[in-house]
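Excluded from the complex is one protein chain; the other protein chains are retained at their positions.
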Amino acid sequence: MNSEASASLLISCPDQQGIVCAVTDFLMRHNGNIIDLEQHTDTEEKAFFMRVEWELKEFNLPRDQISEKFRLIADRLQMKYELHFSDYRPRIAIFVSKFPHCIHDMLARWHSGEWQAKIPLIISNHPDLEPLAKIYGIDFELIPITKENKKKQKMRTLELLRDYNIDLIVLARYMQVLSDDFCRQYPHRIINIHHSFLPAFVGAKPYHSAHQRGVKIVGATSHYVTSDLDEGPIIEQEVMRVSHKDSVQDLIRKGRDLEKMVLARAVWAHLQNKVLAYKNRTVVFS
Amino acid sequence: MNSEASASLLISCPDQQGIVCAVTDFLMRHNGNIIDLEQHTDTEEKAFFMRVEWELKEFNLPRDQISEKFRLIADRLQMKYELHFSDYRPRIAIFVSKFPHCIHDMLARWHSGEWQAKIPLIISNHPDLEPLAKIYGIDFELIPITKENKKKQKMRTLELLRDYNIDLIVLARYMQVLSDDFCRQYPHRIINIHHSFLPAFVGAKPYHSAHQRGVKIVGATSHYVTSDLDEGPIIEQEVMRVSHKDSVQDLIRKGRDLEKMVLARAVWAHLQNKVLAYKNRTVVFS
Amino acid sequence: MNSEASASLLISCPDQQGIVCAVTDFLMRHNGNIIDLEQHTDTEEKAFFMRVEWELKEFNLPRDQISEKFRLIADRLQMKYELHFSDYRPRIAIFVSKFPHCIHDMLARWHSGEWQAKIPLIISNHPDLEPLAKIYGIDFELIPITKENKKKQKMRTLELLRDYNIDLIVLARYMQVLSDDFCRQYPHRIINIHHSFLPAFVGAKPYHSAHQRGVKIVGATSHYVTSDLDEGPIIEQEVMRVSHKDSVQDLIRKGRDLEKMVLARAVWAHLQNKVLAYKNRTVVFS
Partner (left out) sequence: MNSEASASLLISCPDQQGIVCAVTDFLMRHNGNIIDLEQHTDTEEKAFFMRVEWELKEFNLPRDQISEKFRLIADRLQMKYELHFSDYRPRIAIFVSKFPHCIHDMLARWHSGEWQAKIPLIISNHPDLEPLAKIYGIDFELIPITKENKKKQKMRTLELLRDYNIDLIVLARYMQVLSDDFCRQYPHRIINIHHSFLPAFVGAKPYHSAHQRGVKIVGATSHYVTSDLDEGPIIEQEVMRVSHKDSVQDLIRKGRDLEKMVLARAVWAHLQNKVLAYKNRTVVFS
């Protein structure tokens, strides 16, 4: 057991009195030193959200008993919760097509140790980025998609994800739509990058549409994938100014930087267990 | 004649060789010292745009002959052009309803001399802001709009605009839609502020929609008004980050600052004669 | 008593176990429904900071007993704390010289009800803005400063501040330096706007310096005033892009918008009792 490790709880429940008190009392009784606590009340929805992180060093509950003991409080307050340990390394599968900028950026972050995660698997519908996977010693699975093989390839993909024990799927400019059924198997565990400021310019060729409309700012959006294309809960967005001087090609070039930044920030927040999705929105703790 | 004054030409024409040369040669032959020259070629549309500003001090053509003489060049190169003089004070009419933040900001800029313009007229469908108009000694015309009186009030409004020799109409959160017919009488001379990052969240209550969608950034858009609501050429946009902590009320409050800034920047660009609209987009010279 | 009112505690203390628990337990025992709770641990300084806000409606301690009862907890945990009520209207004195943009903006916010505060007093070393004060019916005190009268005028100013029961002083581009002694009488209760991105370009004429250095971004900084000029704890900063095309005059013009925004945001945060200053830095709760 890593003595520097911490645990965190991500909690959501109906708003009511005494929630923070109950949680912090639980931690104190077990000698847990709180490192970070953040809460949010959605007064309209009468919903309460909380993230609390504490040191495991002197905490007097073994890891495998925390959830069980906490359930007593959770049940009383109708909480949904997730328990995470900071020294667990989530296992990421990256899905790509041909554009290399997002995956390049992700691999550089992972390789330099910025991301506390494992990337054992890259899946692509094109062979182009196999050499990149090789450089980093990551398994590359070519799964080309046609109308005919779609179903079969989905099964194979899901099998791979299971075999590799994948926790998080990142669509790094993956040019295929995942089926409803697929999405439902990884709820809030598939992150996509869309190359526009959603909900503006959904669908294909958003930079062309942005140029056509003459906007003065373009953006990128990272969101959890749901069965509604481009409609999932937004995790992070960023924008940049453009002008009449920017051609569609300029937008595409400049946009790449937005895309890789926004995707990286969304993945970071997820890896830190700081994202709570509800009602097609997200609470992103800071 | 103001010896410090300058003249500027806003030019658009089919792209072709020799345009800059022809224009600068014309100015040089008349001893015009160029202060600023900016051009833009839209290679897709094969269209050329240019703004050139020069000192009038030693220019050896009288103001009232410039356009006539320039027409020879313009005709040869199929140019559309506008000629402006920097010491002319455009006459602005502000249309408001009840929200005071944009008009407050505009009047403060005008009053402190930031804007080289005149604001002789404020038109509103509500009496709320009449006292503000009084403070600044500006005529206030109350023109309430109902389904029944709509046509009559439009005629009255147009008459007022003519009587006051209005050059530019600014809709400073004016809560009425102008008729097609009205818009066509002031092409690229009506500036609106829309409280969203267009084309996201067109129509009413954009902050509610933004909150509902869970976006992480909200914006404001200033555009020329055309007969297509919220679809006119965009002049300026700006955004700011928001989070799950922001209620609709927070968005509305924070958004006011965006709205007044974006509107002011759009009006400034227009007053500097730096905006050229074409094909539902704008070239905004810097 | 306003039944919608809330109370908030701003707490700082040495970091230790059980702080959140102790505070939330105190509130729960008195039937306080927490609206917002935010905490921050500075692990380097081993310092803990917290803001908690709760509804007064069902809270079973009278307002005037809260502080006394809370002191028991505070003493045990070596806390410093401030108690605020949301329905108290802080009394602001604005200090100005000649530039109107910041005060214009502040008065518009106050007048439209955006700011839950009173502005009973404007103090200036120049008569220029007296008419503006008159418009809004605010007392205007002309206190010109010379080398000779400096001490006397300071005494008169302090007297005025006492007479008007001023809670917060806002220097809205006030062109005089307050004495050490003056600053010490209003610790973290004087907010200044400096027209640069501190610590770059301290002192006078920052836009000239920025232009000279050829920076591509300029900024503005709002901070609490301490006896070290331009060195007080920063509350808020904002920046904007500029280019080689911007003259010093352009920077000054564009900078005005930054200044008024940044100042307004800092004042807002202070009025919400969301700013905790320590060690020349601030914690600004969100």
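Quick notes on this structure:
Per-chain residue numbering starts at 1, and chain names A, B and C are given in the order in which the chains are listed.
Convention: a residue touches a chain if its C-beta (ideal position, glycine included) is under 8 Å from a C-beta of that chain, and two chains touch if they have at least 3 such contacts.
These numbers come from a predicted model, not from an experiment.
Touch, as defined at the top, links the missing chain to these shown chains in the whole complex: A, B, C. Annotation: of B:S112, B:N149 or B:S286, B:S286 touches the absent chain (contact as defined above).
Across C:E44, C:D75 or C:E148, the residue that sits in touch with the chain not pictured is C:E44. Listed residues A:A5, A:A108, A:V177 or A:V248: the one in touch with the omitted chain is A:A108. On the side of subunit B, touch with the chain left out of the figure occurs at residues 17-18, 20-21, 24-25, 27-28, 31-39, 41, 43, 241, 286.
Residues of subunit A in contact with the chain left out of this view: 100-101, 104-105, 108, 111-112, 114, 135, 243, 245, 253, 256-257, 261, 264, 286.
In the full complex, the hidden chain is touched by subunit C at residues 40, 42-44, 49, 197-201, 213-217, 219, 233-239, 243-245, 247, 280-284, 286.
Here is the rule we go by: only the chains that are shown with their structure count from here on.
In the contact between subunit A and subunit C, the residue numbers used by both copies make up over half of all numbers at that interface. The angle of the rotation carrying subunit A onto subunit B, fitted on C-alpha atoms and rounded to the nearest 5, is 180°. With each centre defined as the average position of its C-alpha atoms, the distance from subunit A to subunit C rounds to 37 Å.
Look at where the CA atoms of subunit A average out and do the same for subunit B: the two points lie 42 Å apart.
Annotation for subunit C: residues 286 touch two or more other chains.
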